[in-house]
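First comes the structure, then the notes that go with it.
Every protein chain except one is present and positioned as in the full complex.
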Amino acid sequence: MTAGSWLRERFPVDGDQLRELTNEPVPAHLKRWWFCLGGTPAYLFLVQIVTGILLAFYYQASSTNAYESVRHITEDLEYGWFLRGIHKWGATLMVASVILHQMRVYFTGAYRKPRELNWIVGMFILLCTLVLGFTGYSLVGEQLSYWAATVGANITNNVPLIGPTLGRLLIAGDQINPQTLPRFFILHGAVLPVVLVLLLFLHITILRLHGVTDFGATKEEKEKRFDFFPDHFLTEVTIGLVLMILLTVLATVFPVGMGPAADPLSTPEVIKPEWFFLVTFRWLKLMPITAAILSLGFIFFVMLIWPFIDGWFRKRRPASELSVWIGILAVLAIIGLTVWEALVQH
Amino acid sequence: MGAGLVASYGTLAWFASRFLYPKRDEEGAWLFVCTVNRLEPGSSLLFKIPGGETIAVARNGRGADAGDFVALSSTCPHLGCQVHWEANKDRFFCPCHNGAFDRGGKAIAGPPAQAGTDLKQYRLRVDGSLLYINVPSELLAKAEPNGKPAREARGELHGRIVERVAVRGPGHDPCLAPRNPETSREC
Partner (left out) sequence: MSLSAKQLIIAFLGILFLASLVLVQYTEVMRREEEAGLREHKVAVPESSKRCFECHRQTNPGIAEHWLGSTHAQKGIGCIECHEAQTTDADAFSHEGYTIATIVTPRDCSKCHPKEADEFQNSHHAMAGNILHSLDNLLAETVEGSRIPFDPHSKTPGRPDIDGKVNGMASAFTGCQQCHGSLVGFAGRDGKPVTMKDLEPDAAGKPTNLEAVARITKNADGKPIFSPGSWPNTGIGRINVDGSRGSCSACHSRHDFSPRRARQPENCGKCHLGPDHPQKEIYDESKHGIAFADLRHKMNLDAKDWVLGKDYSAAPTCATCHMSGHSKNEGTITHDPGQRISWTNRPPISLAMDTDINGKVVTEADPAKRNELVKDTWQNKRDRMTQVCSHCHTNDYISSFYKQYDDFVQLYNEKFAKPGTLIMNALKANGLITKPNFDEEIEWTWFYLWHHEGRRARHGAAMMAPDYAHWHGMYEVAERFYMELIPQAREHCEHGRQNGKAKEADDVLALIDSILARPEHKWSKGEAK
């Protein structure tokens, strides 16, 4: 008995089935690189899982040891600074690519019927990624971590009705205490990644069931397809390599150092969250906190059900380009608020 | 293509395994012992490292290379008692179970000789006219210079000469030995 047949007997999939499973022909437009932005965050997520597991071997989620263990990883262990650098820069790139992917989907109208549900799943993936980012930098035990967690908790506390309960649940008490970090760690290292994996599974399943959106204008173009494997797969491998090079260079040239250790007694004069929260941070400063939170919730809700709003509107004005204009406005607003927050001192 | 992928991702995996593999830290720390001319050929000294361990450093050769010096742990490999130098018998002796070692730290009698366990040697380095000893990190781990753990304060670690022994000096008092006045400052 050959090894192949031995295996096939125990893992009863033949080559054709496997090919069918993995090898859906994809539309020709995927030959263009900017349509691969969906694969980018997925690949980065893989990098985050691998480096995250490695870091978790040494990280200690306790208020007394967190900073020291991160310092140990960064300064004492071999390649620790490098792996931490990749994790940190990987997070940055992941958030960026999720946002870019979403923008691409939005502007190409790929969320439209029948793919509304996948847009919704995507929104939750975005949310999940952002919360992963937030819990991630709260784990380091630096001043930024401590005060970011504090600010995060305060924002949560201000959500009407459920806020205080949610806030207490988030940081395990009324203020940061020794139980807070383990919570953040479990969220960051177990709960959220699993949720994200499930969401991604759902996202890709829905994608596979519908097939990749077709943008071809003519029927001929629409029918032009090429194989996922190995052709598109190699594209993804290429992207993966480019990302690895980018991450490696970023981690080496801009190494992630250690900020000042968390000090509950002294609030830094300027607290700035990571860049992807700058827009929210500015928004919060623009109006009373409850109004800001409610409006943020409202904006999120509108984004969530946007495919339906858009669908309702297009039924009435099929030729309208309104969604594009709204999208441009939203992007400009987000960039504007982010830059504003990044530039001002307070 | 395959080679490129395997080589690059393989290297990354190698880095990751280095990261995970517990650090053996063979580097240790180089501590300054004394200037070469303060340890005359044939004499030795006891050097206490910050963690508490005492190391016998002897000069066996007339030259001034690291090879002319030997640094031996004063902890008996048998059960951890403190060995001491017996000048008249030209040996290190462990009083606990009559273990004995020659000048190079080789076990010559008692349980260590039976087990074939010699005194642990430390690496030495001569830099210009300065003699340095290499002390493994685990020995230094107990030291806390200026209240900081040793690994954070490599530069602040200093050992201390606790005793100077003229190997073949007259009498039992090393200070009675006729010697260069510069070397007898410890007396």
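We just call them A and B in the order they show up, numbering each chain from 1.
The rule is short, and it goes like this: contacts are C-beta pairs under 8 Å (C-beta built on N, C-alpha and C of every residue); 3 or more make two chains touch, one makes a residue touch a chain.
Nothing here was measured: the structure is a model prediction, and the numbers come from that model.
Novice: Out of A:L126, A:V159 or A:A251, point to the residue that touches the absent chain in the complete complex.
Specialist: If we include the chain that is not displayed, A:A251 is the one touching it.
Novice: Using the document's definition of touch, tell me which of A:L234, A:L286, A:V324 or A:V339 contacts the absent chain.
Specialist: With A:L234, A:L286, A:V324 or A:V339 as choices, the missing chain is touched by A:L234.
Novice: Give me the subunit A residues in contact with the hidden chain, please.
Specialist: 31, 75, 78-79, 81-82, 230-231, 234-235, 237-238, 241-242, 244-245, 248-249, 251-252, 255, 265
Novice: Using the touch rule from the top, list residues of subunit B that touch the missing partner.
Specialist: 1, 3-5, 7-9, 11-12, 15, 27, 29-30, 144-147, 154-155
As a working rule, only the chains that are shown with their structure count from here on.
Novice: If we count contacts the way the header does, which residues on subunit B are in touch with subunit A in the complex?
Specialist: 5, 8, 12, 15-16, 18-20, 23, 151
Novice: For subunit A, which residues count as touching subunit B in their complex?
Specialist: Residue positions touching the partner: 50, 54, 57, 76-80, 82-83, 237, 241, 244.
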